[in-house]
Each structure stands twice: as structure tokens, then as C-alpha cells.
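A single protein chain has been omitted; all remaining protein chains appear in their positions.
This part shows chain A:
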């Protein structure tokens, strides 16, 4: 993203520079795209050991009202998720929809007992906050958290590493959320992430963020990981990047996100509809969709990047889809991509062609994720 104005710094900016990161503009922030290890080794380290990510540019928002139920009922007006039925100390994936049934942003939300905690994408956070304020105030207060950093510790050794700072985290399973002190700082910890690996996301007071990261980075398992590897990790894991793989024109059914819309909110459910664009989403669920998001495994070694047009045959014919995210997958050890194709071409194993530099190269439609997920269920 091109930025002309001054870039914001996260509380970890100085540490990134000290660690030798290459800093780039991202969603208005100066963020580390890679450290001296490099994208490939950072990616493989995260899958093999543990990687530490600064995601403080994302928006952290607390929604408070009379009770959790009151807040959850209000929030359900904005998202097609079961918020009311989410157990205390649990987190869930979701997205804001618009009147056409498109996706305005994707997010995580957690039932924190007396309030709802929401984490949204950096590039969308101003719009998201405005949307929540317009829809929810004054019955619900929308409190933007500005005094906390957000970090992610991801990978098979994440539990062992973080448990040295607080043994309780070993008891958490996927999507659990707790408040716990790390280095005497009150942290909000969830067992989640965006890499396809087990791990944790930790909201930490800004003035303790650097100390916490240093404590983790001192551990032999932990390396800092930049946005470059974050992108290849989430792509292999089949996770959407908002703005690339999903946007305001994407119906969640096309995007393969039906699983995220619990039955209680769908047609016939106890709290059916009531979110923007519900009729469009219900008709997509009932009648099917013209295109679907799928994984692509190019058969050669050439990466197929975002925008690569997809065809059904090696010569002639109309374009039937396109790549929305693509590159090299270090764990797959070859090119990986995802994108949309007409539903009749979306079956796993279908052979299609991506046009790279004027040449149509074969690819295979693949089930997402492209690597097995490694969550602690």
C-alpha cells in the first residue's frame, strides 16, 4: 500500500529496527516485512519451532453494555455469526457484511464475560470503528484500545515457550481466551493465530510489549517473523487476506466461509438474519453460487501471483477465474495460490491453466488448507 503521509509506529518499532528488520509501509504503519533470516527461513522456522509477530497495527476494540448478552445481541446486527451463543472465554472468527451481502472486513471476537473484545484489520479499522459506533451506540459503548500492543507467537513450540512465562497457557485449547500476567503485565491471551499453526495472540500493555518480546526472543525456539512470511504462512493455511481474497463485493458463500455463519443465524435458525445483506447470503446458501474460492497448486515451479487469469484449457476459451493470492509456499516447497473459479471448475483435482507472462501453465485445484492445520483442539 502506498503511503505518502507519516507512518505510524507500533510500540515495537525500535525493537524491529534493532533486530535488523526491513521496514515497509503497511496500512499506514511502518512494519517489518522481514528480518535478517529472510522470508523463506522465517516461514520454515515458524512451522518448525515458533515465530513471533508484531500485529499491533490491528484494531483492538472493547464493546460494553448492560451485559454480555446485551452487547452480543447488538453485535449480531452487524455480523452473521452466533455471538450470543459463544461461551465465555472463547473466541470466534467473523466478518462484517454490507447490504449486498459482501464482506466489509473480517475479524475475531471474544466473549470476555462482561464485554465483547473485537480485533479487526489495520486497513479497515477506522471504518469498522465508525460502523460499530453508528450501529451500537449509545446502548453499547465502543472503546478503542490504544494503550496495548498485539503480538502473535505461532508454531509447534509456541506452547513450550509461552508456558515458561505462565504455565497455565499449556491448558488452553484452540480459541480459548484468558487474562493472565506475563512479566507482571496483564495480558489478554487467546490460543489462536493466522498461520495454520498452534499458537497464541497476546494483547499486552504498550509499555511492556518490548520486554515481553525480548523475553520470548531470548528463548532458543523463538525467532521474529515479518509480514512476508506471515503472508506465505496464511496463504498455505488457506486463510483469506482481506482486500485480496475477500472484499466488499465477495459473498461469504463464494469465499467458502459458510462454516463461519452458525446455523442459528441462517434461514430457519432461532435468530435468523438481522445482519446486513442477509437475503443475499441466504439465497447464495439456498441456490448455490456462480464462483468459489479454491486453492491452486501450479504444476511447474513458476509462482502464479495475484491477478493471474485462469482458463479451463491450454488454448482458447474465456477466462474462468483468477488468482487472488499467490506466491511460493516454503512448506509446500513449490508455488501455491488461491483464488476464484466458476463453480463447475471448482472440484478438487480439476486441472486448469494459469496464464503467466502470456503462457498458460497447468495447475491443479486443491483443497484448502494447502498444508494440514496444526491447532490444539
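Convention: a contact is a pair of C-beta atoms (placed from the backbone, for glycine too) under 8 Å apart; a residue touches a chain by one contact, two chains touch by 3 or more; residues count from 1.
Just so it is clear, contacts and distances are computed from a predicted model.
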Looking at UniProt, which of "Insulinase family protein", "Glycine cleavage system H protein", "Dipeptide ABC transporter ATP-binding protein" or "Cysteine desulfuration protein SufE" names the chain we cannot see?
"Glycine cleavage system H protein"
Contacting the left-out chain in the complete assembly, out of A:21, A:39 or A:118
A:39
In the full complex, which of A:9, A:271 or A:305 touches the chain missing from this view?
A:305
Which one, A:11, A:80, A:327 or A:369, makes contact with the chain that was left out?
A:327
Which parts of chain A face the unshown chain closely enough to count as touching?
34, 38-41, 228, 232, 301-303, 305, 327-328, 330, 335, 357
